[in-house]
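What you see is the complex with one protein chain gone and the rest in place.
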Amino acid sequence: MDYIANNVDLILAALGQHVVLAIVPVILGVIIALPLGYLAVRYRWLYHPLINVSGLLYAIPSLALFVVLPGIIGTRILSPINIIAALTIYTVALMVRVVANGLNSVDPTITQAASAMGYRRVRRLFGVELPIALPVILAGLRVAAVSNVSLVSVGALIGVGGLGALFTRGLQLGYIDPIIVGIVLSVLLAVLCDVIIVLVQRQLTPWSRIGGRS
Amino acid sequence: MITFDGVRKVFPDGTVAVDNLDLELPTGKITVFVGPSGCGKTTSLRMINRMIEPTSGRILIDGDDVTSQDDALLRRRIGYVIQHAGLFPHRTIAENIATVPHLNGVNKKKARAVALELMDRVGLDESMADRYPVQLSGGQQQRVGVARALAADPPVMLMDEPFSAVDPIVREVLQAEFLRIQGELGKTIALVTHDIDEAIKIGDMVAVFRQGGHLAQFATPQELLERPANDFVADFVGRDRGFRSLSFDTAAALEVDDLFSVATGGEVLVLDGAGHPHGWTGPGLGSTSNPTPLGGTFVTGDSLRLVTDLAISSPVGIAVRVDETGRADGVLRHDSLVRQLNARRRRRAEAESTS
Partner (left out) sequence: MSTTQETPYLFDPANWEFGAAGSIPSFIVTHLYYTGLALAIAILIAVPVGLYIGHTGRLAFVAINAGNAGRALPTLGLVSLLVTMFGLGLIPALIALVILAIPPILTSTYAGLRAVDRAAVDAAKGMGMRELGILLRVEIPMALPLIISGLRSAALQVVATATVAAYVGLGGLGRLLVDGLALNQYDRVVAGAVVVAVLAIVIDLVAEGIQRLVVSPGISGRALTRPSKSFPTVSPTQPRAGTASAG
(Lines give C-alpha, C1' and ligand atoms only; values in the text may rest on other atoms or scores of the structure.)
Protein backbone atom coordinates (compact mmCIF):
# COMPACT_ATOMS: atom_id res chain seq x y z
CA MET A 1 0.00 0.00 0.00
CA ASP A 2 1.23 3.45 -0.89
CA TYR A 3 -0.14 4.73 2.39
CA ILE A 4 2.44 2.78 4.38
CA ALA A 5 5.37 3.84 2.20
CA ASN A 6 4.37 7.51 2.40
CA ASN A 7 3.77 7.55 6.12
CA VAL A 8 6.40 5.27 7.62
CA ASP A 9 7.60 7.87 10.12
CA LEU A 10 4.11 8.71 11.26
CA ILE A 11 3.13 5.05 11.64
CA LEU A 12 6.29 4.19 13.55
CA ALA A 13 5.83 7.15 15.88
CA ALA A 14 2.24 6.10 16.55
CA LEU A 15 3.37 2.49 17.12
CA GLY A 16 6.12 3.60 19.48
CA GLN A 17 3.72 5.67 21.53
CA HIS A 18 1.25 2.80 21.54
CA VAL A 19 3.82 0.37 22.94
CA VAL A 20 4.76 2.74 25.76
CA LEU A 21 1.15 3.56 26.62
CA ALA A 22 0.23 -0.14 26.71
CA ILE A 23 3.24 -1.67 28.46
CA VAL A 24 4.02 0.85 31.20
CA PRO A 25 0.55 0.41 32.81
CA VAL A 26 0.94 -3.38 32.78
CA ILE A 27 4.21 -3.14 34.70
CA LEU A 28 2.93 -0.50 37.13
CA GLY A 29 -0.33 -2.40 37.55
CA VAL A 30 1.37 -5.66 38.47
CA ILE A 31 3.70 -3.94 40.93
CA ILE A 32 0.68 -2.42 42.69
CA ALA A 33 -1.62 -5.47 42.40
CA LEU A 34 0.80 -8.05 43.85
CA PRO A 35 0.92 -6.62 47.39
CA LEU A 36 -2.80 -5.74 47.29
CA GLY A 37 -3.71 -9.26 46.18
CA TYR A 38 -1.51 -10.70 48.91
CA LEU A 39 -3.19 -8.49 51.53
CA ALA A 40 -6.63 -9.58 50.30
CA VAL A 41 -5.65 -13.18 51.01
CA ARG A 42 -3.70 -12.57 54.20
CA TYR A 43 -6.44 -10.47 55.80
CA ARG A 44 -9.75 -12.02 54.83
CA TRP A 45 -11.82 -9.01 55.84
CA LEU A 46 -10.00 -7.04 53.11
CA TYR A 47 -10.91 -9.52 50.38
CA HIS A 48 -14.48 -8.47 49.62
CA PRO A 49 -13.92 -4.68 49.81
CA LEU A 50 -10.85 -4.92 47.55
CA ILE A 51 -12.49 -7.22 45.03
CA ASN A 52 -15.74 -5.25 44.92
CA VAL A 53 -13.99 -1.90 44.43
CA SER A 54 -11.84 -3.50 41.71
CA GLY A 55 -14.95 -4.82 39.99
CA LEU A 56 -16.58 -1.38 39.97
CA LEU A 57 -13.46 0.35 38.64
CA TYR A 58 -13.20 -2.27 35.92
CA ALA A 59 -16.78 -1.55 34.84
CA ILE A 60 -16.11 2.14 34.10
CA PRO A 61 -15.89 2.76 30.34
CA SER A 62 -12.39 3.74 29.28
CA LEU A 63 -13.31 7.00 27.58
CA ALA A 64 -15.06 8.17 30.75
CA LEU A 65 -12.00 7.36 32.84
CA PHE A 66 -9.64 9.01 30.34
CA VAL A 67 -11.54 12.30 30.44
CA VAL A 68 -12.21 12.61 34.18
CA LEU A 69 -8.67 11.76 35.29
CA PRO A 70 -7.19 15.19 34.43
CA GLY A 71 -9.73 16.80 36.77
CA ILE A 72 -8.85 14.34 39.53
CA ILE A 73 -5.05 14.12 39.30
CA GLY A 74 -4.47 17.61 37.91
CA THR A 75 -2.82 16.73 34.62
CA ARG A 76 -3.41 18.49 31.30
CA ILE A 77 -6.08 16.87 29.13
CA LEU A 78 -3.48 16.09 26.43
CA SER A 79 -1.01 14.47 28.85
CA PRO A 80 -0.12 10.81 28.19
CA ILE A 81 -0.15 10.37 31.96
CA ASN A 82 -3.96 10.28 31.79
CA ILE A 83 -3.91 7.21 29.58
CA ILE A 84 -1.17 5.54 31.60
CA ALA A 85 -2.98 6.22 34.87
CA ALA A 86 -6.32 4.98 33.52
CA LEU A 87 -4.87 1.76 32.09
CA THR A 88 -2.90 1.20 35.30
CA ILE A 89 -6.19 1.41 37.19
CA TYR A 90 -7.72 -1.24 34.90
CA THR A 91 -4.68 -3.49 35.26
CA VAL A 92 -4.73 -3.19 39.05
CA ALA A 93 -8.49 -3.78 39.12
CA LEU A 94 -8.10 -6.98 37.12
CA MET A 95 -4.86 -8.23 38.68
CA VAL A 96 -5.80 -7.76 42.36
CA ARG A 97 -8.53 -10.31 41.85
CA VAL A 98 -6.26 -12.57 39.82
CA VAL A 99 -3.42 -12.48 42.36
CA ALA A 100 -5.84 -13.11 45.23
CA ASN A 101 -7.49 -15.99 43.42
CA GLY A 102 -4.10 -17.39 42.44
CA LEU A 103 -2.87 -17.37 46.02
CA ASN A 104 -6.20 -18.76 47.22
CA SER A 105 -5.94 -21.57 44.70
CA VAL A 106 -2.84 -22.92 46.42
CA ASP A 107 -3.91 -26.08 48.22
CA PRO A 108 -3.87 -25.25 51.96
CA THR A 109 -2.38 -28.67 52.69
CA ILE A 110 0.66 -27.63 50.66
CA THR A 111 1.18 -24.38 52.54
CA GLN A 112 0.70 -26.27 55.79
CA ALA A 113 3.18 -28.90 54.70
CA ALA A 114 5.62 -26.07 53.96
CA SER A 115 5.13 -24.57 57.42
CA ALA A 116 5.46 -27.98 59.01
CA MET A 117 8.82 -28.45 57.32
CA GLY A 118 10.06 -25.19 58.74
CA TYR A 119 9.31 -22.50 56.14
CA ARG A 120 8.81 -19.04 57.58
CA ARG A 121 6.10 -16.78 56.17
CA VAL A 122 8.10 -14.67 53.71
CA ARG A 123 10.14 -17.54 52.34
CA ARG A 124 6.99 -19.63 52.02
CA LEU A 125 5.32 -16.85 50.02
CA PHE A 126 8.18 -16.53 47.53
CA GLY A 127 9.32 -20.16 47.53
CA VAL A 128 6.01 -21.99 47.52
CA GLU A 129 2.84 -19.91 47.20
CA LEU A 130 3.79 -17.44 44.44
CA PRO A 131 5.40 -20.10 42.21
CA ILE A 132 2.30 -22.28 42.50
CA ALA A 133 0.01 -19.30 41.83
CA LEU A 134 2.12 -18.21 38.85
CA PRO A 135 0.10 -19.95 36.08
CA VAL A 136 -3.07 -18.25 37.32
CA ILE A 137 -1.33 -14.88 37.68
CA LEU A 138 0.25 -15.06 34.24
CA ALA A 139 -3.04 -16.10 32.64
CA GLY A 140 -4.56 -12.95 34.13
CA LEU A 141 -1.60 -10.92 32.94
CA ARG A 142 -2.25 -12.06 29.36
CA VAL A 143 -5.78 -10.70 29.59
CA ALA A 144 -4.56 -7.41 31.10
CA ALA A 145 -1.81 -6.92 28.50
CA VAL A 146 -4.02 -7.70 25.49
CA SER A 147 -6.83 -5.48 26.79
CA ASN A 148 -4.44 -2.61 27.40
CA VAL A 149 -3.06 -2.78 23.88
CA SER A 150 -6.51 -2.48 22.35
CA LEU A 151 -7.70 0.17 24.83
CA VAL A 152 -4.86 2.60 24.12
CA SER A 153 -6.34 3.67 20.80
CA VAL A 154 -9.47 5.07 22.49
CA GLY A 155 -7.10 7.71 23.85
CA ALA A 156 -6.95 9.18 20.34
CA LEU A 157 -10.30 10.85 21.10
CA ILE A 158 -8.51 13.02 23.65
CA GLY A 159 -5.44 13.42 21.49
CA VAL A 160 -3.09 10.76 22.89
CA GLY A 161 -3.78 7.32 21.55
CA GLY A 162 -0.84 5.76 19.75
CA LEU A 163 -2.18 3.86 16.76
CA GLY A 164 -5.61 5.34 17.52
CA ALA A 165 -4.41 8.47 15.72
CA LEU A 166 -4.54 6.42 12.51
CA PHE A 167 -8.23 5.67 13.14
CA THR A 168 -9.25 9.31 13.69
CA ARG A 169 -7.17 10.36 10.69
CA GLY A 170 -8.82 7.75 8.46
CA LEU A 171 -12.25 8.83 9.65
CA GLN A 172 -11.56 12.49 8.97
CA LEU A 173 -10.17 11.74 5.50
CA GLY A 174 -12.81 9.08 4.74
CA TYR A 175 -9.87 6.88 3.88
CA ILE A 176 -9.69 3.20 4.88
CA ASP A 177 -5.95 2.47 4.60
CA PRO A 178 -4.70 4.09 7.83
CA ILE A 179 -7.55 2.38 9.71
CA ILE A 180 -6.56 -1.05 8.39
CA VAL A 181 -2.89 -0.43 9.18
CA GLY A 182 -3.82 0.66 12.70
CA ILE A 183 -6.03 -2.37 13.35
CA VAL A 184 -3.45 -4.83 11.99
CA LEU A 185 -0.58 -3.31 13.99
CA SER A 186 -2.67 -3.12 17.14
CA VAL A 187 -3.76 -6.75 16.87
CA LEU A 188 -0.21 -7.87 16.05
CA LEU A 189 1.09 -6.01 19.08
CA ALA A 190 -1.55 -7.66 21.27
CA VAL A 191 -0.65 -11.10 19.91
CA LEU A 192 3.06 -10.40 20.44
CA CYS A 193 2.46 -9.46 24.09
CA ASP A 194 0.37 -12.60 24.55
CA VAL A 195 3.02 -14.83 22.99
CA ILE A 196 5.81 -13.30 25.08
CA ILE A 197 3.88 -13.94 28.30
CA VAL A 198 3.11 -17.52 27.23
CA LEU A 199 6.80 -18.13 26.52
CA VAL A 200 7.78 -16.66 29.88
CA GLN A 201 5.22 -18.91 31.53
CA ARG A 202 6.64 -22.01 29.84
CA GLN A 203 10.08 -21.09 31.07
CA LEU A 204 8.98 -20.39 34.61
CA THR A 205 6.43 -23.15 35.15
CA PRO A 206 7.53 -26.32 33.33
CA TRP A 207 5.59 -28.36 35.87
CA SER A 208 2.22 -26.88 34.91
CA ARG A 209 2.26 -28.33 31.39
CA ILE A 210 2.74 -31.92 32.49
CA GLY A 211 0.02 -34.37 33.29
CA GLY A 212 -2.69 -32.54 31.39
CA ARG A 213 -2.98 -29.69 33.84
CA SER A 214 -3.00 -26.12 32.69
CA MET B 1 10.33 -39.55 74.22
CA ILE B 2 7.47 -37.11 73.61
CA THR B 3 5.57 -36.06 76.72
CA PHE B 4 2.15 -34.43 76.91
CA ASP B 5 1.86 -32.82 80.31
CA GLY B 6 -1.66 -31.60 81.16
CA VAL B 7 -2.17 -30.32 77.61
CA ARG B 8 -5.43 -28.55 76.88
CA LYS B 9 -6.57 -26.86 73.69
CA VAL B 10 -9.62 -24.64 73.48
CA PHE B 11 -10.33 -23.06 70.11
CA PRO B 12 -11.51 -19.43 69.90
CA ASP B 13 -15.11 -20.58 69.29
CA GLY B 14 -15.05 -22.35 72.66
CA THR B 15 -14.66 -25.91 71.36
CA VAL B 16 -12.52 -28.01 73.67
CA ALA B 17 -10.42 -30.02 71.21
CA VAL B 18 -8.04 -31.59 73.72
CA ASP B 19 -8.80 -31.83 77.40
CA ASN B 20 -6.05 -32.30 79.95
CA LEU B 21 -3.98 -34.80 78.01
CA ASP B 22 -1.19 -36.67 79.76
CA LEU B 23 0.67 -39.06 77.52
CA GLU B 24 4.16 -40.43 76.97
CA LEU B 25 5.19 -41.55 73.50
CA PRO B 26 8.09 -44.00 73.85
CA THR B 27 11.32 -43.30 71.96
CA GLY B 28 11.89 -45.38 68.85
CA LYS B 29 8.30 -46.66 68.78
CA ILE B 30 5.18 -45.99 66.75
CA THR B 31 2.39 -44.45 68.79
CA VAL B 32 -0.94 -44.27 66.98
CA PHE B 33 -3.59 -41.67 67.85
CA VAL B 34 -6.95 -43.11 66.86
CA GLY B 35 -10.54 -42.06 67.37
CA PRO B 36 -13.66 -40.75 65.66
CA SER B 37 -13.55 -37.38 63.91
CA GLY B 38 -13.56 -34.42 66.27
CA CYS B 39 -11.82 -36.34 69.05
CA GLY B 40 -8.74 -34.12 69.10
CA LYS B 41 -6.26 -36.64 67.71
CA THR B 42 -5.04 -34.42 64.87
CA THR B 43 -4.96 -31.35 67.10
CA SER B 44 -2.80 -33.29 69.56
CA LEU B 45 -0.43 -34.31 66.77
CA ARG B 46 -0.15 -30.79 65.41
CA MET B 47 0.66 -29.36 68.81
CA ILE B 48 3.86 -31.40 68.84
CA ASN B 49 5.42 -29.31 66.04
CA ARG B 50 3.52 -26.18 67.07
CA MET B 51 1.32 -26.00 64.01
CA ILE B 52 -1.23 -25.47 66.80
CA GLU B 53 -0.27 -23.91 70.13
CA PRO B 54 -1.74 -25.48 73.29
CA THR B 55 -3.97 -23.31 75.48
CA SER B 56 -2.30 -24.69 78.59
CA GLY B 57 0.04 -27.50 79.59
CA ARG B 58 3.41 -28.44 78.13
CA ILE B 59 4.73 -30.71 75.41
CA LEU B 60 8.28 -31.97 75.84
CA ILE B 61 10.54 -33.73 73.38
CA ASP B 62 13.27 -35.55 75.31
CA GLY B 63 12.64 -33.16 78.19
CA ASP B 64 12.78 -29.93 76.17
CA ASP B 65 9.63 -27.82 76.02
CA VAL B 66 8.74 -27.35 72.34
CA THR B 67 7.68 -23.76 73.00
CA SER B 68 11.18 -22.91 74.16
CA GLN B 69 12.45 -23.31 70.58
CA ASP B 70 12.03 -21.27 67.38
CA ASP B 71 9.03 -22.84 65.61
CA ALA B 72 10.59 -23.03 62.13
CA LEU B 73 13.81 -24.59 63.43
CA LEU B 74 11.81 -27.02 65.59
CA ARG B 75 9.81 -28.15 62.56
CA ARG B 76 12.92 -28.77 60.49
CA ARG B 77 13.90 -31.37 63.09
CA ILE B 78 10.51 -33.09 62.99
CA GLY B 79 9.44 -35.06 59.93
CA TYR B 80 5.86 -34.45 58.84
CA VAL B 81 3.74 -36.61 56.52
CA ILE B 82 0.13 -35.78 55.62
CA GLN B 83 -2.78 -37.47 53.92
CA HIS B 84 -2.36 -36.36 50.32
CA ALA B 85 1.40 -36.06 50.73
CA GLY B 86 1.17 -32.26 50.25
CA LEU B 87 3.96 -32.33 47.70
CA PHE B 88 5.01 -29.09 46.02
CA PRO B 89 3.60 -29.34 42.47
CA HIS B 90 6.20 -26.92 41.12
CA ARG B 91 9.21 -28.92 42.28
CA THR B 92 10.57 -32.22 40.99
CA ILE B 93 10.52 -35.33 43.13
CA ALA B 94 14.19 -34.92 44.06
CA GLU B 95 13.67 -31.25 44.86
CA ASN B 96 10.63 -32.09 46.97
CA ILE B 97 12.57 -34.62 49.01
CA ALA B 98 15.49 -32.21 49.42
CA THR B 99 13.24 -29.44 50.80
CA VAL B 100 14.41 -29.48 54.40
CA PRO B 101 18.13 -30.01 53.62
CA HIS B 102 17.74 -27.07 51.22
CA LEU B 103 16.15 -24.95 53.96
CA ASN B 104 19.02 -25.90 56.24
CA GLY B 105 21.51 -24.61 53.70
CA VAL B 106 22.87 -27.95 52.47
CA ASN B 107 24.36 -27.52 49.00
CA LYS B 108 22.42 -28.70 45.98
CA LYS B 109 24.65 -31.61 45.04
CA LYS B 110 24.64 -33.07 48.51
CA ALA B 111 20.90 -32.50 48.93
CA ARG B 112 20.26 -34.35 45.71
CA ALA B 113 22.43 -37.26 46.82
CA VAL B 114 20.37 -37.46 50.01
CA ALA B 115 17.19 -37.37 47.94
CA LEU B 116 18.31 -40.21 45.66
CA GLU B 117 19.34 -42.35 48.61
CA LEU B 118 15.94 -41.81 50.24
CA MET B 119 14.10 -42.61 47.03
CA ASP B 120 15.84 -45.94 47.07
CA ARG B 121 14.91 -46.48 50.69
CA VAL B 122 11.20 -45.86 50.14
CA GLY B 123 11.18 -48.01 47.01
CA LEU B 124 11.09 -45.40 44.26
CA ASP B 125 13.13 -45.82 41.12
CA GLU B 126 15.88 -43.26 40.57
CA SER B 127 14.45 -42.47 37.13
CA MET B 128 11.61 -40.63 38.85
CA ALA B 129 13.92 -38.06 40.42
CA ASP B 130 13.28 -35.37 37.81
CA ARG B 131 9.57 -35.93 37.36
CA TYR B 132 6.90 -33.75 38.87
CA PRO B 133 4.35 -34.95 41.46
CA VAL B 134 1.45 -34.93 38.94
CA GLN B 135 3.25 -37.65 37.02
CA LEU B 136 3.16 -40.06 39.97
CA SER B 137 0.38 -42.29 41.27
CA GLY B 138 -1.14 -41.62 44.68
CA GLY B 139 0.88 -44.40 46.27
CA GLN B 140 4.12 -43.13 44.74
CA GLN B 141 3.36 -39.60 45.90
CA GLN B 142 2.87 -40.91 49.41
CA ARG B 143 6.28 -42.60 49.26
CA VAL B 144 7.77 -39.26 48.23
CA GLY B 145 5.98 -37.68 51.17
CA VAL B 146 7.63 -40.17 53.53
CA ALA B 147 11.03 -39.67 51.89
CA ARG B 148 10.67 -35.90 52.20
CA ALA B 149 9.90 -36.23 55.90
CA LEU B 150 12.97 -38.43 56.38
CA ALA B 151 15.36 -36.17 54.46
CA ALA B 152 16.82 -34.31 57.40
CA ASP B 153 17.04 -37.57 59.38
CA PRO B 154 14.74 -36.26 62.10
CA PRO B 155 14.52 -38.32 65.30
CA VAL B 156 10.77 -37.60 65.48
CA MET B 157 8.16 -38.09 62.77
CA LEU B 158 4.55 -36.94 62.75
CA MET B 159 2.18 -38.63 60.34
CA ASP B 160 -1.39 -37.44 59.79
CA GLU B 161 -3.52 -40.10 58.05
CA PRO B 162 -0.55 -41.00 55.84
CA PHE B 163 -2.19 -44.02 54.20
CA SER B 164 -5.83 -42.90 54.03
CA ALA B 165 -5.86 -41.44 50.53
CA VAL B 166 -4.77 -44.58 48.66
CA ASP B 167 -6.75 -47.67 47.75
CA PRO B 168 -6.75 -50.67 50.13
CA ILE B 169 -4.25 -52.75 48.17
CA VAL B 170 -1.70 -49.94 47.88
CA ARG B 171 -2.37 -49.12 51.53
CA GLU B 172 -1.37 -52.62 52.63
CA VAL B 173 1.86 -52.41 50.63
CA LEU B 174 2.69 -48.95 52.01
CA GLN B 175 1.96 -50.05 55.58
CA ALA B 176 4.20 -53.07 55.22
CA GLU B 177 7.03 -51.00 53.74
CA PHE B 178 6.57 -48.36 56.37
CA LEU B 179 7.02 -51.00 59.08
CA ARG B 180 10.11 -52.33 57.29
CA ILE B 181 11.66 -48.83 57.11
CA GLN B 182 10.76 -48.15 60.73
CA GLY B 183 12.45 -51.45 61.65
CA GLU B 184 15.64 -50.10 60.08
CA LEU B 185 15.44 -46.54 61.38
CA GLY B 186 13.67 -46.76 64.75
CA LYS B 187 12.18 -43.24 64.73
CA THR B 188 9.90 -41.92 67.42
CA ILE B 189 6.66 -41.72 65.50
CA ALA B 190 3.24 -40.26 66.26
CA LEU B 191 0.68 -41.35 63.68
CA VAL B 192 -2.95 -40.25 63.40
CA THR B 193 -5.61 -42.46 61.84
CA HIS B 194 -9.35 -42.94 62.08
CA ASP B 195 -8.92 -46.59 61.10
CA ILE B 196 -8.73 -48.83 64.15
CA ASP B 197 -7.46 -51.78 62.05
CA GLU B 198 -4.54 -49.67 60.85
CA ALA B 199 -3.86 -48.56 64.43
CA ILE B 200 -3.73 -52.17 65.63
CA LYS B 201 -1.64 -53.28 62.71
CA ILE B 202 1.13 -50.70 62.88
CA GLY B 203 1.05 -49.26 66.40
CA ASP B 204 3.46 -50.27 69.13
CA MET B 205 1.19 -48.24 71.39
CA VAL B 206 -2.31 -46.99 70.62
CA ALA B 207 -3.97 -43.94 72.15
CA VAL B 208 -7.75 -44.09 71.68
CA PHE B 209 -9.35 -40.63 71.80
CA ARG B 210 -13.04 -39.88 72.26
CA GLN B 211 -15.09 -36.77 71.50
CA GLY B 212 -14.21 -33.75 73.56
CA GLY B 213 -10.51 -34.51 73.45
CA HIS B 214 -10.43 -37.16 76.16
CA LEU B 215 -7.96 -40.02 76.16
CA ALA B 216 -10.11 -43.16 76.45
CA GLN B 217 -7.29 -45.68 76.67
CA PHE B 218 -3.54 -45.85 76.08
CA ALA B 219 -2.30 -49.39 75.61
CA THR B 220 -0.66 -51.91 73.33
CA PRO B 221 -2.86 -53.15 70.47
CA GLN B 222 -3.28 -56.57 72.08
CA GLU B 223 -4.33 -55.15 75.41
CA LEU B 224 -6.76 -52.86 73.62
CA LEU B 225 -8.49 -55.77 71.94
CA GLU B 226 -8.46 -58.11 74.88
CA ARG B 227 -9.12 -55.69 77.72
CA PRO B 228 -10.83 -52.53 76.47
CA ALA B 229 -10.94 -50.03 79.33
CA ASN B 230 -14.58 -49.07 78.82
CA ASP B 231 -17.62 -49.47 76.58
CA PHE B 232 -16.48 -46.66 74.29
CA VAL B 233 -13.21 -48.43 73.49
CA ALA B 234 -14.91 -51.83 73.21
CA ASP B 235 -17.41 -50.36 70.79
CA PHE B 236 -14.77 -48.49 68.84
CA VAL B 237 -12.45 -51.45 68.36
CA GLY B 238 -15.43 -53.34 66.99
CA ARG B 239 -17.41 -56.52 67.49
CA ASP B 240 -14.96 -58.98 65.96
CA ARG B 241 -12.16 -57.87 68.27
CA GLY B 242 -12.02 -61.38 69.75
CA PHE B 243 -11.21 -62.75 66.34
CA ARG B 244 -8.73 -59.96 65.57
CA SER B 245 -6.94 -60.41 68.88
CA LEU B 246 -5.98 -63.88 67.62
CA SER B 247 -3.46 -62.06 65.42
CA PHE B 248 -1.14 -61.62 68.37
CA ASP B 249 -0.51 -65.31 69.15
CA THR B 250 1.15 -67.90 66.96
CA ALA B 251 0.02 -71.41 66.19
CA ALA B 252 3.04 -72.87 68.00
CA ALA B 253 1.05 -73.96 71.06
CA LEU B 254 -1.72 -75.65 69.06
CA GLU B 255 -2.00 -79.41 69.26
CA VAL B 256 -2.54 -81.00 65.87
CA ASP B 257 -3.76 -84.47 64.97
CA ASP B 258 -1.91 -87.14 63.14
CA LEU B 259 -2.38 -87.04 59.35
CA PHE B 260 -4.08 -90.45 59.29
CA SER B 261 -6.68 -89.59 61.90
CA VAL B 262 -8.56 -87.75 59.20
CA ALA B 263 -9.87 -90.79 57.42
CA THR B 264 -12.57 -91.32 60.07
CA GLY B 265 -14.65 -88.52 58.55
CA GLY B 266 -14.48 -90.00 55.07
CA GLU B 267 -12.21 -87.34 53.61
CA VAL B 268 -8.63 -88.13 52.63
CA LEU B 269 -5.67 -85.78 52.31
CA VAL B 270 -3.86 -86.32 49.00
CA LEU B 271 -0.05 -86.03 49.25
CA ASP B 272 2.50 -86.15 46.48
CA GLY B 273 5.63 -88.32 46.59
CA ALA B 274 7.54 -85.74 48.63
CA GLY B 275 4.77 -85.48 51.21
CA HIS B 276 3.44 -82.08 50.07
CA PRO B 277 -0.35 -81.79 50.51
CA HIS B 278 -2.31 -81.43 47.26
CA GLY B 279 -5.96 -81.42 48.26
CA TRP B 280 -8.89 -83.41 49.56
CA THR B 281 -10.63 -86.42 48.11
CA GLY B 282 -13.60 -88.43 49.35
CA PRO B 283 -17.44 -88.37 49.20
CA GLY B 284 -18.55 -85.17 47.45
CA LEU B 285 -14.95 -84.07 46.92
CA GLY B 286 -12.51 -84.26 44.00
CA SER B 287 -10.75 -87.40 42.76
CA THR B 288 -7.26 -88.49 43.81
CA SER B 289 -5.81 -87.19 40.57
CA ASN B 290 -7.82 -83.95 40.75
CA PRO B 291 -8.47 -83.26 44.46
CA THR B 292 -10.48 -80.34 45.92
CA PRO B 293 -7.92 -77.56 46.74
CA LEU B 294 -6.91 -77.00 50.37
CA GLY B 295 -7.25 -73.24 50.30
CA GLY B 296 -3.91 -72.86 52.13
CA THR B 297 -1.68 -74.33 54.83
CA PHE B 298 -0.05 -73.00 57.99
CA VAL B 299 3.29 -73.30 59.77
CA THR B 300 3.86 -73.01 63.51
CA GLY B 301 4.91 -69.34 63.17
CA ASP B 302 1.60 -68.26 61.62
CA SER B 303 -0.98 -66.41 63.70
CA LEU B 304 -3.97 -68.07 65.36
CA ARG B 305 -6.10 -65.79 63.23
CA LEU B 306 -4.77 -67.35 60.04
CA VAL B 307 -5.25 -70.87 61.37
CA THR B 308 -8.82 -70.10 62.42
CA ASP B 309 -9.55 -68.63 59.04
CA LEU B 310 -8.13 -71.72 57.31
CA ALA B 311 -10.17 -74.10 59.44
CA ILE B 312 -13.39 -72.16 58.83
CA SER B 313 -12.88 -71.72 55.10
CA SER B 314 -11.58 -75.24 54.39
CA PRO B 315 -13.97 -77.37 52.29
CA VAL B 316 -13.83 -80.07 55.00
CA GLY B 317 -13.39 -77.86 58.09
CA ILE B 318 -9.77 -78.94 58.57
CA ALA B 319 -6.60 -76.82 58.51
CA VAL B 320 -3.40 -78.52 57.34
CA ARG B 321 -0.05 -77.78 58.98
CA VAL B 322 3.20 -78.13 57.03
CA ASP B 323 6.86 -78.04 58.14
CA GLU B 324 9.57 -75.74 56.81
CA THR B 325 10.02 -77.92 53.73
CA GLY B 326 6.31 -77.81 52.90
CA ARG B 327 5.60 -81.41 53.91
CA ALA B 328 2.27 -81.96 55.67
CA ASP B 329 2.91 -82.81 59.33
CA GLY B 330 -0.47 -82.45 61.01
CA VAL B 331 -4.12 -81.55 60.67
CA LEU B 332 -6.42 -79.47 62.86
CA ARG B 333 -10.21 -79.96 62.81
CA HIS B 334 -12.30 -76.84 63.51
CA ASP B 335 -13.99 -78.39 66.57
CA SER B 336 -10.58 -79.20 68.05
CA LEU B 337 -9.47 -75.63 67.33
CA VAL B 338 -12.49 -74.12 69.09
CA ARG B 339 -11.83 -76.37 72.11
CA GLN B 340 -8.21 -75.24 72.28
CA LEU B 341 -9.11 -71.54 71.88
CA ASN B 342 -11.68 -71.83 74.70
CA ALA B 343 -9.12 -73.48 76.92
CA ARG B 344 -6.64 -70.72 76.09
CA ARG B 345 -9.15 -68.04 77.06
CA ARG B 346 -9.92 -69.77 80.36
CA ARG B 347 -6.23 -70.02 81.21
CA ARG B 348 -5.76 -66.31 80.52
CA ALA B 349 -8.73 -65.28 82.61
CA GLU B 350 -7.42 -67.40 85.51
CA ALA B 351 -3.94 -65.95 85.14
CA GLU B 352 -5.39 -62.47 85.27
CA SER B 353 -7.56 -63.05 88.33
CA THR B 354 -4.68 -64.52 90.32
CA SER B 355 -2.17 -61.80 89.39
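Here the chain labels run A and B in written order, and each chain numbers its own residues starting at 1.
Heads up, the rule we're going with is that contacts are C-beta pairs under 8 Å (C-beta built on N, C-alpha and C of every residue); 3 or more make two chains touch, one makes a residue touch a chain.
Being a predicted model, the structure only gives us computed values, none of them experimental.
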Neighbouring shown chains of the undisplayed chain, as defined at the top: A
Residue in contact with the excluded chain [from A:Gln17, A:Thr88, A:Ser186 or A:Ser208]: A:Ser186
Identified contact with the non-displayed chain, of A:Leu34, A:Ile81, A:Ala139 or A:Leu204: A:Ala139
Hidden partner interface residues of chain A, rising order: 44, 47, 51, 55-56, 58-65, 67-68, 71, 77, 90, 94, 97-98, 101-102, 104-105, 136-137, 139-140, 143, 146-147, 149-154, 156-158, 161, 163-164, 167-168, 170-171, 174-176, 179-180, 182-183, 186-187, 190-191, 194
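Heads up, the rule we're going with is that only the chains that are shown with their structure count from here on.
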Centre-to-centre distance between chain B and chain A (centres being mean Cα positions), rounded to whole Å: 54
Complex contact set, residues of chain A against chain B: 107, 109-110, 112-120, 123, 128, 131-132, 134, 205-208, 210-211, 213
Chain B residues within the chain A interface of the complex: 49, 51, 72-76, 78, 80, 82-84, 86-92, 99-100, 103, 131-132, 134-135, 148, 158
